[in-house]
Structure formats: structure tokens, C-alpha cells
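Here the complex is missing one protein chain, while the rest keep their positions.
Chain nomenclature is as follows: A, B and C, assigned in order of appearance, with residue numbering initiated at 1 for each chain independently.
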């Protein structure tokens, strides 16, 4: 994966001003929480999301095709998923992109929740609770919420299908 | 015709208190104007209309039938017309009744305009102008106006048809 | 004459309409709440506040005012959800009024699901808004209307075993008659409808202003109501539909916001509730619906019911003393706060006209229920209906004014 690193406050602090996170590391949920708690108001958090978004790994142009489009968002969003069974347990790999940086920032949050998780973990994750913790529920327009929940639904459907498939293979 | 007399201020004045109009006389337009001009406010005029209405000649119960109903009024209205050619010129005879006295009062106004008039006179009469002169246009609810204009339309249609018939007979 | 509790007075004081006497000095005796309720100050102020402080179109802009409007609309939707005990806000669409909601249900669900020979069960009580749309659907689908007859008291006579049968697909009834005050047994209707596989549609335009309805506990599938009867603004209504049903309901009005994708040759629809919210919403009015519901809650539904019952009982008692008056419908204990009557020898229009002179505002006519008036055998009735702001003085003034009517029309001579 050709991932651009995301610069978090944690990483930033450690290096006194220069971002040194390894290029393949995406933000974890805990890092997100920490960052949000540190940022005083919503505008700063948005700025942070935009920064995250500007550094989100890009999809290639042949991945930005109609079958990968997520509808119901105000901006263009493409979502690419695969079940990676190279490790101990199969995990969902999620990549997504929008043309809007603020949306890319929200995608980074989604990736923190879902990317690299087993199908069971995906189904267990309480996205609504996490959005609440990050106050995204309060500050996002209902349109954006719709767009996000469209993506969440898609990921959960994939996870559920994967579980059925895996169970069948197991039998 | 078994008409109950209507007591106008003119007649009332002449006899210092007792109503002496002949039983067959309906109110004329001029008498109406005079009466309305004399009455200070709209409520008094309504009272006058109600009094007029309470003394309006009654239709017989076999005239109060569905074919004679005028729709579009808030109350029940029945309208009976005939072309009376017993005189020099054929004239339209109009009788109408409502169960509501205020509507009967308005019917009395209509009779003053249309009853006993030649078809040509019926078509020439400017009911809108007369209602305006009596300020009925300003004070009647749009529902009542609709009801009244339904009756006016019906009478004008009858007059128009009569003219066509009479012209044909003349040829 | 009984004195009103302080609470009731407080309630009345929240309605600025009563602050000014009529030109001749008479107090306003407003007895037409069933047609439309007066508005408390909080509702009036909220409308003004939206326009003065943060107005924008809804669900369109990300900017501050747009976001505030969206948030307020969703708060209002949530307040409605709570009032109805609905499971999700997505089951509630803002419409132009109960009439619009009922048309959406009849067209959107009825047309799509009815087959020739299917039956729609209505009561004879229905308002034209819950009658004519079904008549149209029947004409388009070949389904049939069947009517629940009334007992002499004007209540639903459910004794005919044929009423609910295996062709019954839809049962559509009013929650409260706008003429007789009758309160159909919704829970029983729901059970019997569901037992034969039919859905229950409730026209709550009249009932909701007198108390909350729990759609889940009662088993209601679709429900319609209007803001202006709920002490709220004109121009806004509510459509409730159970999630699975709303999902299989076609939109009736097409335009912005209700679409998912628009192509030159076809379009796809957004999910409910957006699917039923084409075009610009009655934004300000939908937002100001919330303070209306909060007002009702602050009065308390039990207090409201007790108060309205007292007024209805008083009206029955006082009108019984006036010669020639006949009141239609069930006794006060078994109906909502509506008193419809006729007076022998006096046309409804004359009564309404003469009461107006005394500052007593009632409605007359068929009240958009021609079939019910055919059943009653009278062309028109006079209706006095009570809201939470009325008091016993209002009832007294009604009775006094009716005596004046008799006198003016010379009925006692």
C-alpha cells in the first residue's frame, strides 16, 4: 500500500515540530480521541480533519469508478474494500477517497474504526458511539451524517457477508 | 301569489309605526338603497336583511326539491323561476327560499334586481355594481358571495335561454 | 359559576389572541378550536426568532444558518417522534398538513398495494380528507370501500362479522370525529385489522390535540396530523409510517431533496423521510411545531383532558336547558371536547351569524363530512369545540348567545 503518513499531535509533540510517523501508519481511534480532546473548538477539529484528509492515501484513478461510488454524499466518494486473509485471521481492508478534504478527514475516522478489523470486529464496532465521543454527531450536517452512515452500512454489509462466507467455508 | 308584505322604513315612516305595505309588494332596489343608507352600520343592515328574510314569501314543500337546489351555498337554497307572458312583454318571475333568514334577506335583494324583469333587463342588470352599492361585496364572506353568484349565474342563463327562445318564436 | 384554577388562567394568558377585546368590548369567545387552534406566545416567538436570527433553506447548506435550521428541524422531528412513541425519526415526514399526509398514504401505499376486489374499511365519521383520497384510489385500483356503520349515538358499530374479512387490506379511521367527538377504539381496530392482514391508518388530526397516541403500543401503521390543530403553525403537518411500510410507499410529490439520482430517462428516490419531503419544507413552521408540543406537554395531558371534559359537560348541561337544541354524538365522557348541535327552526348559518354578534365564534355547515351529515339527516350542524384555553365563562356566553338567537329569530313567540 502506498500510504501517506498522517501527522498526529502525538507524533508532532514527540519530534518538536516535525512529523515523523511512518508512511504506512494510519491514525488509531485512541490517537483521534486524544487529538480531539486537545483541540479546543469545533473549527480546530475541522482543521485537523482537513489536514488528515489532505494526507489520506489516494485511490488510483481506475479505482475511482462508478461501481465504487458511495451515493448520498454531497461530494464524490469512492470506497474500495477487500478481505485480506494473509494474516492469522481474515481482516477487512478499507480504502476510500473523496474529492473533498473534509470528507477525507471523516474517512480517516472511518478507517480508524474499520480498517484492518476482522468481520466480527467490524460488526461489533459502535460507530454511532464513536461519532458521539468525537462530537461528530452534534456537528455534522445531516447530509454528511447520511453520507457517513451510507459508508458504515456498506462496510457492515460486507462484514456480514464475509462472516457468512467464512462460516460456510468452515463447514 | 301568496306574498307576505315587507315593511320598509319608507312605509313605516308614512304610517308612523305601523306597516301598511300591500301584501304583494316586494321591496324595490331604490327602497333598498334608501334603507341601507339610513342604517348606520353593517350589523343593523344585517338585522334588516334578516327581517326581510323572515318575511320572504315561502316556497311550498314540493318546490323544495333537489332539482331546484342551488349548490355552493352554506345553507339550503331553492330557486323557482318561470317566464310570465301574461303581460305586454314576457318577464322572469323568480321565487327562492333558504332555511337561513340572512340568506333569505339576500334573496330579497336578488328578487329586487331580477323578479318581474324582462330577459333583456335581467342580462343588463349589473348585480356586482348593486352589491357594491349596498356594500354587500365588502361584508359578505366569500362563501356567501359564491352562493349568491351561483344564483345570479343561474338567472342570467335562464334569461339568455329565454331570449334565444323568444327570438326563434319571432322568426 | 365555578372558578377556574389558577393553572387554567395561566394557560389562557399564554395566548395573546385573548389579550384584546373585540371592537364592541366583548371578550373573544373562540369555540372553533377543532377547525384550528390559537397559538401560544412561544410558537409565535419561535417563528419570529428563526426568521430574525438564523433563517436559511433546510438540508442544503453547510453554512452556519443552514446547520442551525437543520438541527432545529431534527429537534422538532424528534419531539414528534416522542409524542407518537415512534421507533425512529426516519418514520416521520413533514408535510403541508394532515390532508397531504393522507393523500400520500392513500396514493403512495394504497395504489401500489391494492388489487381489484380488495377492501378499504372506513367509518361513516370520516372527514373528506380521509375519504375522498380513498375514493380516488378505489376508482384507480378496482378496490372497494366498505363502511363501518354507526350506533345511534354515533359510535362505531363493529358487530358485523363481515366488516373485517380476508379482502380487507386497509382500515382507515379518524382518531376522533371532528363533528361528533366520537373516539373510535383504535387498539381494537388495530387488532382486528392486523388479524386479517390489513394495515391501520389513523387520521389523528382531531385526536392528537387532546393527547398523545402511542403508535407502537396502539399498533398504528400510518398516521396523519396537522400542526395548526396542535396549537402550532399553519402550513405544516406530519406523516407517520412504520418503517417497513414507508419503505414500500411511493412518493406523491416529485422534486428537489426527495430524489437519489436523476437521469434524463429515469430517477430514483431518497430513503424516507426525505422521499416524502419534496421541495422546500415549511421550514419555519416545522421548527415552531416543537414549542407547540412543548406547550401541550407543559399543560399536561391529564390536566388538559380533565379541563376539556369539564367544559364539554358544562356545555351539554347548559344547552340542554335551551329549547329546540339537539346535540349529536356520544355523551361527554365518551367523546372529545366537541359539541355539535342543531336548533329547531333556526338554520345553522343564522345561528353562527348571530352568535358572532355576541363574540361567540363557532362553525357551521357540514364540517367536511357530507356522508356523516347524510347519516345524521341534517344538511348542517353548528359546532362548538373547546381548546385548552377555553373556560366556563365561554360556555356561559355560548348559552346566553343561543338564547339571544331564539329571541332574534322569534322562535319563542
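One rule holds for everything that comes next: a residue touches a chain if its C-beta (ideal position, glycine included) is under 8 Å from a C-beta of that chain, and two chains touch if they have at least 3 such contacts.
Predicted, not measured: the structure shown is a model, and the values here were computed from it.
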item: Which displayed chains the unshown chain touches; value: A, B, C
item: Touch with the omitted chain, as defined above, among C:13, C:165, C:261 or C:407; value: C:261
item: Absent-chain contact - pick from C:86, C:129 or C:156; value: C:129
item: Selected residue (touches chain absent from view) among C:115, C:280 or C:407; value: C:280
item: Touch list for subunit B against the chain that is not drawn; value: 71-72, 74, 141-144
item: Subunit C, residues in touch with the chain not shown (by the definition above); value: 16-17, 19-20, 22, 28, 30, 32, 35-36, 38-39, 43-44, 47-48, 51-57, 60-66, 96-100, 102-103, 127-129, 131-133, 135-136, 145, 147, 226, 228, 233-236, 252-257, 259, 261-267, 278-285, 349, 352-353, 355-356, 359-365, 368, 370-371, 374
item: Subunit A residues that touch the omitted chain in the full complex; value: 43, 46, 50, 54, 74-76, 98-103
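In this text, only the chains that are shown with their structure count from here on.
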item: Pair of chains whose C-beta contact count is the highest in the structure; value: B-C
item: Subunit A-subunit B separation of Cα centroids, rounded to whole Å; value: 81
item: Mean-CA-position distance for subunit C and subunit B (Å); value: 40
item: Rounded Å distance, subunit A centre to subunit C centre (Cα mean); value: 47
item: Junction residues of subunit A - those touching two or more other chains; value: none
